[in-house]
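I am attaching a structure below and will ask some questions about it afterwards.
The complex appears here minus one protein chain, its other protein chains still in place.
Lettered A and B in written order, each chain numbered from 1.
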Amino acid sequence: MRYALVIDLARCIGCMTCSVACKLENNLPDGTWWNRVLTVGGASMDTAGGRFPTSTLSYLPIQCQHCENPPCVKACPVGATYQGAGGIVLQDYDRCIGCRTCMMACPYSARTFNMKKPAYSVDVKLGDAMVPEHQRGVVEKCTLCFHRLARGEQPACAGDICPARARLFGDLDNPYSEVSKILHKRPFTRLHEDKGTSPRIYYLK
Amino acid sequence: MLMSWTREIAKVIHSMSMGMWISLSLSVIGIGCWIIQMILGMQVTNLDNFNAWGVYIAGFVLATGIAAGCLLFSAFPWLFAWGENYRKYSFISALFGGSIAVMAAGLFVLADLGSPERIWLFVTKLRLSSPLAWDAVSLASFIILGICFARILCSYYKNKTTLNRVRSMALAVFTGGLLVTLTSFAFAGQVGRPLWNNAGQTLSFLFAAIIASLCVLIPVFSWLAKNKKIDLKQQILAKICNMTAMFILGELIFVFSEILIGLYAGAGEDYAAAKWLLSGNGAIFFWIEMTCLLSAFLFLISSNVKFHLLGGLFGLAGVFFIKYNMLQSQLMHPLISNSGPFIYTIRADYFYIPSFIETGICVGIVAFSVFVCQIGMRYLPKIDDMEKA
Partner (left out) sequence: MAHEKTVEVGRRTFLKYLAMSAAGAELGGMLFPAPGNAQQDLNKIPFGPKDEQTFITVCRGGCNWGCCLHVHVRDGIAYKITPAPYKDSRYTGMCLRGLSHIQRTYSRNRIKYPMRRIGERGGGHWERITWSEAIEEIGRKLCHYRDEYGGQSIVMDAQAGNLAMVNGCGTLMNRLGNCIGATFSGDVYDRGSCHGMYRVMGCGDYQSGNEPSALLDSKMIVIWGTNPVYSGPHVWRFIQEAHSNGCRTVCLDPSRSATAQKCDEWVQVVPGSDTMIVLAMCNYILEHGLMDTEFVLNNSNAPFLVRRDTGEMYIRSVPEGRKPSEADYFVYDSMSKRICPYEEASSVALEGSYEIDGVQLDTVFTLLKKHLSQYTLADASEISGVPEPVLRNLAETWSKIGPVTINLMYSLDHYQNGHLFFQAAGVLQTLTGNIGRPGSGFSGVFITDTPFNWRRAAIPSKSLPTNTIPSFHLYNVWRDQEYKGKPYPLKALITACSNSMGNYAEQGRWFSDIFPNLEFWVVLEIEMTDCARHADIVLPASYWLELYDVRNVYMRYVYEAERAIKPLHESKPDSEIIALIGNAMGYGEDFPLDRKEEDWAAILMDSEALRKRGITRESLHEKHMQPFMGGDEIQDEAIVRGGKYSPIPTPHGRLMLYWENPAPRVDFGQKITPEMLRKERFPYFRPPAEAWKDNPLHKKYPLVFIQEHARFRTHTQFFEVPMLRELDPEPLAKMGRECAESRGIRDGELVEVFNDRGHAVARAVIDDGMGPGIISIPKGWQRHQFISGSYQELTSSELEPMAVGGTWFDVLVDVRPWSGDK
């Protein structure tokens, strides 16, 4: 079982619905976004780069890349970050000492650190019941919705939630899965493959 | 036993000098700041998700360097014939490096942890794959080596052990000191950080360690000499100073090459970082670093003794800013640096200066180290006496 997320960059419209879905599903504290959509273009979000009228603008959704060879797992001095079932890279909040070495190790800036006691802008607990409580002073990141996978669902950011239908989730070990099929069909790239991390987020060109 | 300890402490407090009072009160302020940080969390620092490592880590790297450098300095006179003149400084530098600098390094790490209450996991759950584990091992070995070496030197002076045994211990200490290169792996080992991810970093760490330790030892030795604890010939001090200056030159070459390589590229990550240092938001700290290193070099090669102390201080500051800028220049230029949602965009006007609390904690750690040092001095036997004995 090798989980993978395939993101079709030709389709991605940078709408951040995946980011917001992730934020809600995992009840992320204020200011924390595990899933972010970056602008490939100008210096501010949603601005084009280059010079008018030949300027260009595209998007790059970023989250934990769930590397097969995760530098963060090696970097953690206490084993708080580890590879779980299906190759998902997970973080044990109860074991994290908050040294942030994993953040240094991550080539994708995917990890976030809870500087303060998690604060929420609404007074009720949102998100899935199975999501562990967020803690102060620990590093956290995308879990590929570990709790949803356990129920046989896809991550909150994948599937029909994406208005542009740019996000597919599945098992690479299953040759008939949608992700395996599309990766055979379409050229793809993975972020900073030269770093040897072998990420499991595939970006279709 | 308890009584005698209490009496001793009372005696120390009674006879504390002005300097000791100052360092003690600064330490108390530092502890206060740390308590605030513990209560409110790391939000009191100016660290964030991009700039996750700041002044604490710079301090940690500096302190580790001092510790390692001191060990190297204490060991080499026993290993190389040309260093015989420096043997009488071994005891102090071994003790200093093996205890006070390591303690400071430990405190810096503690201050940097998001969940310091879980520090015990460092012992129970330590994973050897992490460069931080190697740091822990090397720091632990610094303590052991430093103290053992100081002890064996005492024994040697008391004629209770042989020169050969000292020498073999010195070899161990020297090797241990070289472990400082391991510290660099917390940076050099990160594939995600191309500016750190090179072998040169290892060497730079070694040089920086030597510079930092000598820059600490120069004032320490001068002070001890003033207090008649050691007999310090000007000639020897000048030699130490020259040696330091040479290492500073080496480090400068490393810094210059990094900048030049970046500028030569004309575009890309390295260029962005170099430009950021030279004229961007990082310029203030980079030019402080340059000024410190160059002044230190000039002061240290000067024949005027008065300047040596100044040279030491500038050198120390220079090394601190080398580490500070090494952190900043990379952290502000992550591999993926596209603009994104407001809170995840490195904005053009963004740079890091430690917050009030961070500064307080750092000053506290330094002050506490100085305080421990000051107390230690009182109980330090006269080296020359030991030697004569």
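In this text, a contact is a pair of C-beta atoms (placed from the backbone, for glycine too) under 8 Å apart; a residue touches a chain by one contact, two chains touch by 3 or more.
Every value quoted in this text rests on a predicted model; they were computed, and no experiment measured them.
Taking every chain of the complex into account, the absent chain touches A, B. Counting the whole complex, the residues of chain A in touch with the unshown chain are 1, 3, 10-11, 13-17, 19-21, 23-25, 30-31, 33, 41-53, 55-58, 73-74, 76, 79-86, 90, 92, 94-95, 121-130, 132, 146-147, 149-154, 159-165, 168-171, 174, 177-178. Residues 125-130, 341-343, 347-349 of chain B touch the missing chain (whole complex, contact as defined above).
What we mean here is this: only the chains that are shown with their structure count from here on.
Contact residues of chain B toward chain A in the complex are 40-43, 45, 47-50, 52-53, 109, 112-116, 118-119, 121-122, 125-127, 129-133, 136, 186-187, 189-193, 334-336, 338-345, 348. Chain A contributes residues 16, 19, 31, 33, 36-45, 47, 60, 62, 71, 73-79, 95-101, 103-109, 111-117, 135-139, 191-192, 195-197 to its touches with chain B in the complex.
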